[in-house]
Every structure is written in structure tokens, then in C-alpha cells.
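Report on the structure given below.
Here the complex is missing one protein chain, while the rest keep their positions.
In this document, chain identifiers A, B and C correspond to the written order of the chains, with residue numbering beginning at 1 in each.
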């Protein structure tokens, strides 16, 4: 079983069906088609607010293009050290923003805590043009270490942002897993909590290649569209991005897929703990970070499990990621197999 | 019938079939999968030379990422005024290259002519660090105005580039149409003629969203991969870019599709000429640029034809683009319909 | 005599005196000193309007930093083909603006004509995010070919800018020469005519190394100061930039120097015409562009005159530049020397 990443999963049947249906007729290019035209309304309904949706094919694009409209070339983006934008997107943020600097800080399970954030920002000595001033805070929901911000936590961060006049961006590569865990309305952890824009992930959770930039502040739309085009992220056959996204949110496919992945992670956690592993922190989404002996790791690999070590948390820590298509029966069977 | 662009076409059955086949199993992310691993070999066979292939989802990305490895932030890219990189990619080239300047020149049917190119380059007064020196020449095959460079023409341009120590890049958004027209080996108009890198178009000609950067100079590979990642163009489910590309070149689908589009364009040209339109220049690929009266334009639109005016060629000039799925029987029937 | 450029001149006695006076006492760094604090008031008086002044050491810096606040990374700057920003500043504009594109056009003596400008802008087909939209017009006063815009001409250009909602920037590397020629108030050809910002040149006309960004739209100040710092153009001993500027505008040194240079150019023109040369266009500032035979050029060089050929105007065209320190008596003596 492959727990290396949720990126190893294929795309889901609902999206295959939708793409197949769109594989025969002509339609206007660059988003002028009927399907693309439905995006704003569909996501506005989903979020209970007028939003603008700009789809792109990757999460890095969604994050970096969003930030390019939220921060100046002279500004700073406060994020967690473990943030994907800090650790996994090369120099993308500086590239798209024209130079903005990441200002990383710590926090448990890759979460920013509102009080530490407040202190971090307040403690930065503003030396005018010499120093870099924070202009935006970026959080990841669920975090890179598998934790989920509660509604209260995001709300408190939103308040810190307003207090310091900062933008709030959410990297929602695994937003579905977070909402499935929280069982809240998607509005509660986004615009109602003060989030200006989110990259609404779909690829990891059942799409082929699409994440959506969802703007709760619609005034950003024009800059985002300009930035998308000139960075080569405007697809000519734009409808296939839109087709994936609509199929993804219709009939709650996104939540169904995420709930399944979360459940699979829980099932796996149970198996691993029984084998002697311990969770580094509570598993809330579809990612597990576990501490275990080399012997156990070897035993699991011998049993056909694929997963990565996670050296930033310790040499004896490993990550397991479940996905929308992870077979829970097979996990349960592991109990027998592993003894 | 929709002749607005080849971008209005859907993706072709062979690609749907290939994607469907890849919609169930897990596979490593970011190009570590078996399908992605086949790309270099498949394209090396296609071009008769060891090449490196870096797929991206759009032509703008393919062009701009390629140029970022071919020109310095202080350098110039000689291209035609009508070039897509000059007219249709916003400020993408400057963005990806860190500032490189387009140095546009003229030429018939959006072609650079080798002798004019030689003069253009030689005539630029080199004022050291003050002025921008050409470092690369970019040509489009087939051109934005539907013309196709012959093998001799590309070869002559390649010689000018070597003479002046410049790189040669080919925007091959409609490369298939050009090769289908020339009936040459793809090597003849690329690396054998001195081309360093090509953006090998697939999206317009039957793919959903993929163009391939094909490097004839493999030493560029590492920089291209870095540039792709940090610009958000590395897909996590990379295999779906690879799947499209392999299906596209297997069994000569790319040439079959292009030959069909070219043939449809010829059939349409015949119809339009019979109606009183004249070709602005010979139709060699799948694009027609025709001069006609407003009356004729209105008559065609009344008959259900969709197409764009092309003001840069004159207020009475229009563009028609055929695609891999254009129905030639329907075109032939136009003869009757239009009278 | 050296007519190669006004850049070959040293700095003038008034500036030496002022610098010398400031060479002994300590003072706050980075513009916190008393002299720097006088700049805004001094230039506000000069221009008859509240302005913000941000000094830098070079004209390229003044131009490019200014444009970085007037145009987005996706926008275009309309300028003359001969404009310094287009021909002599490497890829500086793209670098500072994050990618903005120069949109060069023609016009007599390197001037933009308001009617052609209006047509040029109106004729650009706006294809949304695909194409580059003009956001700013940049003119040079006096022009790179030695012509001076009249008050009416600048005013008319300002009206075109307002009509199309564009910013208007003036490269005033030789602004003093223009004002000395026009004998107008500096306000008449700047903010009263619709100019948003000017790079107010001093280096060519008697300073050691300083040009001032003068903002008629004060709201741009903060962005300009950020851009100046991060591009390394904020001097720690800022007072020496300010000292030069204040000495330059006190007692009308700037106009005195420029009037002298203009007069010297006129005197030289007389000499050259008498020798058989013809002016390519009327000499209005301190630059002459003359057509003459190779024999005459040789004769002048033999007589010790230094000057450059100007191939963009023809192989028989040459440029002569007078400066604040050009010896007019020596020019008059040329009449005798040359016969």
C-alpha cells in the first residue's frame, strides 16, 4: 500500500466521467466557455458569499499567484517554518511577488498560534525602508504536519491580522480534509474568520490537476488574472480545469473523498499504534506522523507499505498519507498480516 | 462551425483512452512514475537524437521557461512582431527571464527571413552594457500567420544564429501542422537545422493541456527543471502530462490530427475563395488569413461560421482555424449551403 | 574641445563649495539630516507646488525607480524609439518594474506627437490579459535628439494621457536645458501640463552624481522610497546628494549652467554651418545633430574637436554636446582656426 503521499493517487471516477462528457464538443477558449462561467456561482454558493474563482493546475501556482496580489515586492509573508511555501516551492514566492520575503516562525504541528503570531509581529522592529515589514500571514489548513486549525484558531489569527493591518492567506491544499474533520461550514474557517484568499486544493484529493484560487476579496481578481496569464497558468482549454472543479464540488465529492482519506488515516493509526508506534501529535486529517523503531519501520516496509521518513521531526519519525482511494479493508487486514 | 481557434476543440479519443487507463492505479508523484520516465526515450526516438523532455500544461509556460534558460536577464530575444511571445503572452518573457527584452522585426507572413535577420543583428550598434545585445532568436513553426518555414529556411536561420553566436528557439505550438505540411522528418526542421529547444505543442492539436519543452541541448535540462518548479509548472500528478504526450505521439496521432486540420483548412480555403475571398498568403498549415468584403463576412456568419477579424493585417482580413476535429464533410456541404 | 557628451564635464564650483562646507561635521544618516530635510520645501518652491523629492545618484535609477511606481508588472510604457529608457538603460525598466514592457513609437526629433500618440494608443487592440496595455507615457525633455517640447506640446500629451487614463512621466536628464530654452516656469511643462513625476537631471549639468525624482503626485512617495532602498540607491551619507541638489537649484545655478551650455551649442552650430554642415533639426538645447561630409568631420577632429557619429540618424550624422563648462571664447576662436 502506498502511503508516500496523496499525490500518488489517480483522479476519481466523478472527474473522469465529467471530463469524458466534455471530450467531444467545441467550446470557447480561455474561460469563455459555459462551464468556466459557472465557477464563480458554484463556489459562491459553496462558501455562502460572492467569491471569484481562478483555477490553475498546481498548488504552487495557486499559492504564489495569490500571494503576488496580497504582498508588495518589499513586503513580508509570515508563515510557519514547515509551510509548503517556505520548504517546498523553491523560490516561487520571491519569483511571483517580485521579491517578497518569507518570515518563518514556529508553532506546534506546523500551526501558527495567534498569541505567538501577535508577539512575533509586534516584536519585529520596524526600521522603515531598511527592514521588511509583514504584509500578509499565510497559514496552511490542514497543516503540513497533519493538524487542523479549529474555527476559533483561524478566527483568532484573523483578528491578529486585522489588528496589524495584514492580509490573511490560506494554503488549502488539504482544505477538504480539514473541513471534513471539523464538520464545519467552509465559510467558518475562511472568510468569516478573516481569510482574504485561499488556494482550494483539489489535486491531492481526487482531481487530475487543478487547484482553485478563491478570492473572498473580489477586488483582487484583476491582478490575479494578469499574474496568472503572464506566468503561463491560463489554460487555453480552460474548461477542463473548470470541469474538474465542478465535478469535485458537486454532490460533495470533495468532502466525501476527504472524509474517506481521514477515516483511512485513523484506521491506519490504530494499526500502527498497536504495532508500537506513537503519534507525534494527534492525527486530524489524512496525514500521520509517527515515531517508531527502525525494526518496526522495516517490518512495515517488508509488508509492502510505502512511506517516507520525516527527518525534520527526528530520525525516527515517519509520515503516512492516506488518500481518497485508500482501501480501508486492506488497512484492516494489516492487523492480521502484521500480527 | 467554429473556426475561431484550434483551442476551441476538445481533446482527442486516443488521449481520453490513455487518461482513462491511468485513472485507477497509484503511481509516484512529480515525474517519478513509469510513464513519465518513458518521455525522454520516446521523444529521442521521434527526433532521432538524445533529447530531454520537460512537459508543462501551456504553450506560454513552454515558451517562457525555455527562454529563461537561453537568454540572460540583460539579453535580447529577436523575434517577429507578430510572434506569440511578443503579442500574446503579456509580459511573460520578461517575467521568466528576469528582464530580457524582445527585439521584434518584420518579415512576410510572420516569418523571419535569414538575410533580414542577419542584417538586423549586424546593424544593431553594440554599446556595451548600455544596450541590449541579442542572445537568442525565436521563430514560430508554423507561424502565427499560418505560414510554414521550409527546411532550408530554418537551416539558413540556424546558420545566422551560429554566425552571431546566438541560441535558436522554436515556438512549436503548431509544429505538427508544419511537419504534416512539409512531410519532412521532425529532425530536419529542428536540431539538424540548429534549433536548441522547441516548445512542442500538443494542446491545440488534440491534447487536453500539455506542451512539451524538448531540449536538443541537454545541458539546459537542470535549469529548465528548476525554472519549471519555481514557476508552479511541475505537476504533482505528472504522469497525466506524460500520458497525454505519449498518446499524442504514439501511432503518429500528432501527425494524423495535424494532417486532418491542414486538409480541413485547404477545403475551407477552396470554399471561401469560391465565395470571393482571397488568401492574404498561401495557407500552409491549419490557419487561413483571408481578405473579404463585410458582406461576405456577414453571409458566412449567418451561415453559422465562427471566426475572428484580424485587424493587424487590415480591417477586411479574417482568420479561420481548422482543428483535428473539424468536420470536412460539413465544409464540403458549405459549398451547397452558401451557393 | 570635448563635445562627446555633457557627461565628460566635471562638477561646478558652486557644488564643490557646498560639498566642501559639508566635509567636516557629523550629521544623521539616510536622509535624517537637516540638509536632506530641506529638499521637499526647496523643490516645492521651485515648482510652485507641494512635491516630494527622492534623490538618487544616476539618471537610470531616477527613471527606472519612478516607472516602478507608475506601471504594473503587466503594463506597458509608451515611449519614443530613441528614448534613453529604450536604448540606453539595458533591461533596467523591466528589472525595476518587474516586467513592464516598453512600447516604442516614432516621432520627429525623438518627440512624441500628441496626435500620433493618441492614435497609437487607440489603435492598440486590447486583448485583455493576453496583450500588454499601456499604463504610462514617458517623454524626454529635452529629447535624446536635442529637441525641446513646447509648453503646448507637453500639455497636449498630458491631455492624451488623461483621456486614456495613463500616467505621464518625464525623463528630465536635460530638463534644465529645456527650461532655459523655453524661458518658461518649470511648472508649465511639468505638473501644470499633467506630468506625474520627473527625473530632474543634475549630473549632466554641473553636479557630481545626483538626479532627483520629483513627485508631483505625492502619494507615490512611499513606494518610491521602498524601491530606492531595495535597489541599493539610498545613500547612507544622504546629505551629499541633498547638498549637491540644493547648491544646484540655489541662485538658479541649474538655469545659469544650462543657458550657458545652450548658448555654447548655438555658437558651435554657427561655426559648423559656416563650415558646410547642416543641422538635422533645429538645435534647441545643448545638443547638436549635424550632417556633414567625412572630410569636414576629419578636419574638425584634426582641429581637436571630439564628438560621436550618430548612426541611427545616418552614416553622415554626428552629435556635438556642449556643457556648463564649455568655453565659448574657444568656440568663437574656432572660426579663425578652421578658416
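As a working rule, a residue touches a chain if its C-beta (ideal position, glycine included) is under 8 Å from a C-beta of that chain, and two chains touch if they have at least 3 such contacts.
In this text, all values refer to a predicted model and were calculated from it rather than measured experimentally.
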Which of these touches the unseen chain: B:12, B:138, B:202 or B:234? B:234
Options C:51, C:64, C:145 or C:296, residue touching the unrepresented chain: C:64
Tell me, which residues in chain B touch the chain that this view leaves out? 30, 72-74, 98-99, 129-130, 223, 225-230, 234
Just the residue numbers, please: which parts of chain A touch the chain that's not shown? 73-75, 87-91, 94-95, 98-102, 125, 127, 129-132, 311-312
Just the residue numbers, please: which parts of chain C touch the chain that's not shown? 2, 4-5, 7-11, 13, 16, 19-20, 22-30, 56-65, 89-92, 95-96, 203-204, 208-209, 226, 229-237, 240-241, 325
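Operating definition for what follows: only the chains that are shown with their structure count from here on.
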Between 0 and 180 degrees, and as a multiple of 5, what angle does the rotation take that fits chain A onto chain B by Cα atoms? 180
By number of C-beta pairs in contact, which chain pair leads? A-B
Any idea how many Å lie between the Cα centroids of chain B and chain C? 42
Just give me the whole-number Å value for how far the CA centre of chain A lies from that of chain B. 34
Whole-angstrom distance, CA centroid of chain A to CA centroid of chain C, is 51
Find every residue in chain C that makes contact with two or more other chains and list them. 73-74, 98-99, 129-130
